Structures are given as C-alpha cells and as structure tokens.
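Only a single protein chain was left out; the remaining protein chains are all shown in position.
Every chain is named by a letter (A, B and C) in the order it is written, and numbering of its residues begins at 1.
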Amino acid sequence: MLDNNARGVYAIAPTPFHPDGRVDEKSIDTMVDAYAAAGCEGITVLGIMGEAPKLEAKEALDIATRVIKRAGKMKIIVGVSAAGFAAMRALSNGVMDVGAAGVMIAPPPSLRTDDQIVTYFGQAAEVIGAQTPWVLQDYPLTLSVVMTPGVIRRIITENPSCVMLKHEDWPGLDKISTLRRFEKDGMRRVSILTGNGALFLDFEMERGADGAMTGYCFPDMLVDIVNLSSAGKREEAHDLFDAHLPLIRYEQQQGVGLAVRKYVLMRRGIIASDAQRKPGPALSAETKKEVDYLLSRLARHDQRAQKLAA
Amino acid sequence: MLDNNARGVYAIAPTPFHPDGRVDEKSIDTMVDAYAAAGCEGITVLGIMGEAPKLEAKEALDIATRVIKRAGKMKIIVGVSAAGFAAMRALSNGVMDVGAAGVMIAPPPSLRTDDQIVTYFGQAAEVIGAQTPWVLQDYPLTLSVVMTPGVIRRIITENPSCVMLKHEDWPGLDKISTLRRFEKDGMRRVSILTGNGALFLDFEMERGADGAMTGYCFPDMLVDIVNLSSAGKREEAHDLFDAHLPLIRYEQQQGVGLAVRKYVLMRRGIIASDAQRKPGPALSAETKKEVDYLLSRLARHDQRAQKLAA
Amino acid sequence: MLDNNARGVYAIAPTPFHPDGRVDEKSIDTMVDAYAAAGCEGITVLGIMGEAPKLEAKEALDIATRVIKRAGKMKIIVGVSAAGFAAMRALSNGVMDVGAAGVMIAPPPSLRTDDQIVTYFGQAAEVIGAQTPWVLQDYPLTLSVVMTPGVIRRIITENPSCVMLKHEDWPGLDKISTLRRFEKDGMRRVSILTGNGALFLDFEMERGADGAMTGYCFPDMLVDIVNLSSAGKREEAHDLFDAHLPLIRYEQQQGVGLAVRKYVLMRRGIIASDAQRKPGPALSAETKKEVDYLLSRLARHDQRAQKLAA
Partner (left out) sequence: MLDNNARGVYAIAPTPFHPDGRVDEKSIDTMVDAYAAAGCEGITVLGIMGEAPKLEAKEALDIATRVIKRAGKMKIIVGVSAAGFAAMRALSNGVMDVGAAGVMIAPPPSLRTDDQIVTYFGQAAEVIGAQTPWVLQDYPLTLSVVMTPGVIRRIITENPSCVMLKHEDWPGLDKISTLRRFEKDGMRRVSILTGNGALFLDFEMERGADGAMTGYCFPDMLVDIVNLSSAGKREEAHDLFDAHLPLIRYEQQQGVGLAVRKYVLMRRGIIASDAQRKPGPALSAETKKEVDYLLSRLARHDQRAQKLAA
C-alpha cells in the first residue's frame, strides 16, 4: 500500500492503443517492463494523460488490472477522478480489490472557494473508504482550481488517508518549501512527487520533493535525476537535466505533449504505436522532424538517445 | 423516435431518491404517471438536474429503462453527456436499445472556439450513430460554452440527426427569432424547446419556440402556457404565467433550485421524498417557509396550489 | 459620509448619453431629480451598469461631480473599480474631494483563493485611505469571484472603513441570513443593500437587508417595497412586487438589461435618450414591443405605468 514515505519515480503511463483504436495489451506489458527496467518505484495509470475519459468502464478496470498484475514490486496508483462520486467509488473499489497501492483524485474544475475544495476532498475520502490511501492532485493550469498551501494543509490534516501530494502547480517551487516548513511546524508528513512533465525537477528535488510523478519519455533519466539529487551530486544532476531540457520543454506543451510522448516511446520500442484513441491530435510532419532533431541533439549527451538519432 | 416537429412540454425529470440515498423506484412510477396526467409529450431523464453524475452506470441505465417502460405514448429523451465518448456511446446505445426516443448532448466546458464546438458535435453524432436522433443543449450559464446562432446553424446543417435545440441561453429571446429567420432563409427546421426553468416561457413561445423542456414543479401549468400561447390566447397565457412567476423565479436559482423543485414535487405527492443523493444541498428552514408562502399566494390564482396552501 | 447604518434605496444610475455618444448633462440633472423625487437615499454612479469603462478619466470625474452637486441630501457612492490601484486611487481621491459619500470596489476577476480576495481588499482599502468609507461588491455571476460568508467576515473584520455590502450573489438569500447571524455572534455590523435588479428584493428585505442598491427602471417602486417591508406590511409588499416582477425579470437579463432600463427611463421622461455609447447593443424591434407590452400589463396594477401603456 502507498504510504507517506513514498520516494522515487512513479511513471505516468499512457494507455497504448492499436492504430484502429483498440487497447494494445501487449504494449501494456512491454511498457510496464520498461518502467521496471528504468528503476521506477511505481506507475500511475488512468490519469489525465492516460486518455481515461475515452475508455469504457470495463476497459479502464481491465487496463489497471493488467498493469497491476505485471508490475511485480512496483506500486500502482490509479486515477479515479470522475464526474460523480458513484463512478469514483466503483472504480476505486474495483482497483483496490485487484491490488492497486492507492488512488489519485483531482478536483473538479467547478470548485472555487477554499471551503468548497476542502469539503470536496473530505467527501471523496469518505467515498473511497478510510482504508484507501490517496494522492491529492494539485494541477491548476489544467484543472483551474487553485489550492493555497493553507488549503493543502487543511486537506492533509483532516484526511489521514491522504498520503501523497502530486505537485503540479506552476510556479510551484516555493510551494514545496512552504509545505515542508509546515511539516516542521507540526503538519503531518506527506510524500511530494512532482509533475509538470519534469520541467522543474532539477530544483524541485532541492526544495524537498521526494521524487517525480510524470510521464516524460525517458523515465530512466528521471530516475537518474532523483538518484543524483538525493546523493547530493548537484552538478551531475543539472548537467543531465539540462541535456534533456530542450525535449522536456517540447513534450510539456499542453495538448500536443501526449502525442510527442507516445511518438518517442514508440521510437524507443516501449510501445508499438503512437496512436491515440479518437478524438485526438495527430503530430504534424514539422513536429515529428523537430522531435527527431531534438533526439539527435540529445544523443550527443545521453547514450540512451543514440539509437534514435537520425 | 424524436423528430424535428416535436412540440409541447418535455419534463426534465429529477431522479427520486429515498432519504438514505437509494433510488426510489416507486416514485419514478408516480412521477411518470404525473407527467402523463399533466399532458406532457415527453420526459427528459439523466439531465443536469437529474443528478446523473451521482449515479453508477447500471443505475442510470435502469432508471432510463424504467421510465421508458412506464411512459406509454410519451417520448423519452436521455441525457448522455459524458467526460468521454466511450461512456457516451455505451449509454446512448443502451437506452436506444430499450426504447428511448432520442438523446441529449451538452458541450464539455473546455470547448472555446467556434470550430472546436462544431467539431465536437460532429464527433458526438458519429459516436452515437446516424440513426440516433439527438438534442443539442445550449446552456452557456452553467456550461460556459457560448454558441452563436451561426455556430448552431453549422451544427444543424452538418448533422442531419440533430433534430432539436434545447434552448437555454440567457438572454435568449432574440436567438430564437434569429434561428427561425435562418429557417426562412433555408436552414433545415429543428424543434426548439426552451429551458431556464421557464423564466421566459411567456415570450419564448411568441418568438417561435415549439414548447418547453424544463423541470418546473408545475408541469401541468407549462402545458397550459404552451397550449394557450399556441391557441393565440395571449392575455390568458400571460395571466397564468405571471401568477406562477414568483415561484418560477425562486425555483430557478442555481444550486438551490433542484432542492426547491423536489420539495414542491413532494408536497404535491408526485414523489415521496425531496432527498438528494449526497453530496447535495439541503433547504434551510427559512427557504422552506418562503416556498410555502409562495405556494399559499399562488393558491389564490391557481387552484392546483390550493391543497398546498398553509 | 456613508456609514454602516445606511438604509433605503440607492439607485444604480446609468450614464445618459446623447445619440451621438456625448454625455447628456441635462439628463443627468433630470435623472438625479427623479431619484430624489422617488425617495432614494442615495445614488451610485460609475458602476458596472454605468458604462464606466467607456468614459475617459476626466469625463468620469465630471459626471460624478455633477451628480454630487445636484444630489442635495442624497448620498453619492462612486464605483472606483479599476485595472490597477493607481487609477483607483486617483478616481477615489478625486470624487471624495468633491463630496462623494463613499466608493464601491468590485474584485478583479483574476482572484481565486480566499486569501487572494482578502488580501486584495486590504490593499484596496489602504490605497483609497482609511478615511474613505467603501462598499464591498459581491457579484459572482458577472465578476466570477466567489466570496463565502466567512471571507466577507474576514474583510469586514480587517477593514474598519468597509461600511456596506452590495449583495449580489445568486442564490443569495441564505447568505444574508448567515451574515446577520455572524453579527449576533460579534461581527461588526455593516449595511447590506441588495442588487441583482431587485429580482429577490421581496425576500431579501425579510432576510435582513437594509434596502436595495440597484437600477430597476421604477426606483419609486423599490422605495415602496423597502418601506412596506420595513413597516411589516408583508402582503402589500409582495402584491406590489409581484406586479412588477415580469418586467423586473425582463430587465435583469445580462447584457440586454441596460438597454431595456434606459428605454423605460426614456419613456418615463427621466432621461432624454436611451442611447448607449458605442460599442453597445441595440434593442431589437421585438424586444421593444415586449417591453411595451409588459408596461401596458403593469399599468393595470400600478398607476405609475399608466401613462406608458400603449
């Protein structure tokens, strides 16, 4: 089960599809194996970048189950955000029954006031049950719900089953520092894993993050950054990070980012096709060339990209 | 099957619950019977005011099925708006199989540009299948998607299976006039039924609406307004409308409105309990007293309210 | 100077223009005189419905000055909401120097969290100076900033110069009751005047409002409602209110409402032209006919409308 000392990299997994839109189960297996080989501590499935809304309820549960079975020692977190609590409860119960380590919950975009936010997460925690560890997702750019550090503290304090913050505010570095200060002042500790495509992972680790939960197409590099930073090898961490930053920045574009991510994962042999289930954007020819160019430049600094260089 | 000549009142049905949160099937039956007795042409279930997001997938299909079986000659429209097309397809196919007359689709709040809106509805129409008649829901106040008359024209023109507009813009009177002018200029006719709790039904009929699709707690009065207005009895229509307007206005408040509606339906004996499934707002004591007072004042003008007067 | 015991009706004044777009100073005078004759306690100028953004800085100050000079005993409140604090300070200082009773401040739409809202009003109060009484405008429907009763309490408690709440939430009746309960529990009293075009004035008075601050085209009727309700004449208050409700509801439409308001004020002889400065919507022919029809129906119940009946 997920707990508040979780560390390392939890890969945000895409959902692999065949070009005709069917779920690609074999690619689920190769992908899970690749995350394990990369050194990930866990995988998060059915998140915003997992095309979850395009899945039927049974498909979603089947995918989560397959990942869990394949994952070995890795811990699996399942996104259970839903338009209503009935669907959230059904999915949460379903995946916990088959061995998920915890679930992740994002706020619905309609929430506005501090009290509305705190109330919502209290209700959600009740809905999924006190025994289910859950991750609080803080992602204002996409979800348009702004949580102050004080609101996060209220949620953590009132809900013992909240064990992790998926930190994805932007800017968000000072927020990590503030939350860690709150802990020194007595707030219960939670694990903080950071998202945003790793665009600030270099400094997030230095501010007190426990690792990354994001889907950048080189999860092995994320593991390296976390390990280097944890070992105090600051210059090496930044050198490796900076080599990847041009591609990180490119992949982190809203909307087009998932297509870039799947394209590189396909080129790396981790999944068989970069197809998204309809409706989804396709990469323009110019975009593919730019990604290939970025990979060829990356190959000068990171041998993992060498086989991808044109 | 629903077609573009639909007229009259389609009641937006709430979902009746027992106080403990279970679906109240017996109240579904009494409610359907009451809509038939009121003279409704149809019923719309699982809409925004039907607490649809709180229902599990199976519950939703069961409710729609029960309403359809009970409805007799009335036509049943089912709201199938969903976070993704997979869920939309599943629900749409399910309810059409058991005899629904059509489905209703609202735009997701993330849509912004004209092209995004038109594209979305084209995709949705394909997802539910060309043989399924559907209702375009235009409700900017809650959904924050603004459709110009020109955008609606594009959607109607490009999608032959779109047979009805659920008109709920505010202000929206000139929009009806504009769309009817478009028809004179060659746009395919669609049925226009109006919502917004009937707050402007008096003039909407005069602008060219075919009727109302809303859930005001006196559906029998909506039927009267539509009939009086259609018969050219303008003064009688406005007199009846004005007598109900204080309560219409009160029920049309965002958020609290559904609680008021269920409370009056309960007091009228149409459903057994005014409970909403959690999480939902409860009526304050002051609010209940105000509704009772409005009913007692209404009783002076409309005998249907007399048994409810304090 | 405005204080926290203010009661009665403060008319939200439109800005009268000539058809060519120039400010109509003579109509300012006739309008101010009409508000005095109607029994208003005050006037609010340069609000959202005063077309303030279309005025140059000097014009705005000139209009406020002219109204203040003409107003006699009536108290003048000036809307000073601005994109930045420099412009707010300049206008606030300018109008207080020429005799305004206070200023009104709306939150900028970008505010999201409770703390952001409280901080903003603290800064604004400092900018305009401790000696300047001000009105807190709570209008989520248009401004998209949601303030809980608790946030309003924080603002009132931290800012002694905040003397009034312009209440315009929707739904908002329970909010009045909650704030009045806060006062019983020790919160400093503020005056509460209600807006929303008077759509709920009947019950707002009964919940504890001190009066109305809105621009409905029959301010004399608003004064009657406030007086009748204050005198405990409940049935008479509701009878008069209900007679006006069809027009109140029509005028309260977002966007088109100001055009309706100016049209009726023109027909009543209170201003010379219903022109809005460009860009602004014009009333459609159908809309004018509907307003005329509503006035003719109103004339049966309120003799003030008789000279306007077709």
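What to note about this one:
Here is the rule we go by: a residue touches a chain if its C-beta (ideal position, glycine included) is under 8 Å from a C-beta of that chain, and two chains touch if they have at least 3 such contacts.
Since the structure is predicted, the reported quantities are computational estimates derived from the model, not experimental observations.
Within the set C:L55, C:I176 or C:V256, the residue that contacts the chain not displayed is C:L55. Against the chain not shown here, chain B presents residues 112-116, 146-148, 150-151. Think of the hidden chain as still there; on chain A it touches residues 170-171, 173-174, 177, 199-200, 202-203, 206-207, 238, 241-242, 245-246, 249, 253-257, 284, 286-287, 290, 297. Residues of chain C in touch with the missing chain: 52-57, 59, 82-87, 90, 109, 119, 123, 278-279.
In this text, only the chains that are shown with their structure count from here on.
Chain A and chain B have CA centres that are 39 Å apart.
Centroids built from CA atoms put chain C at 48 Å from chain A. Residue numbers of chain A whose C-beta contacts span two or more other chains: none are found.
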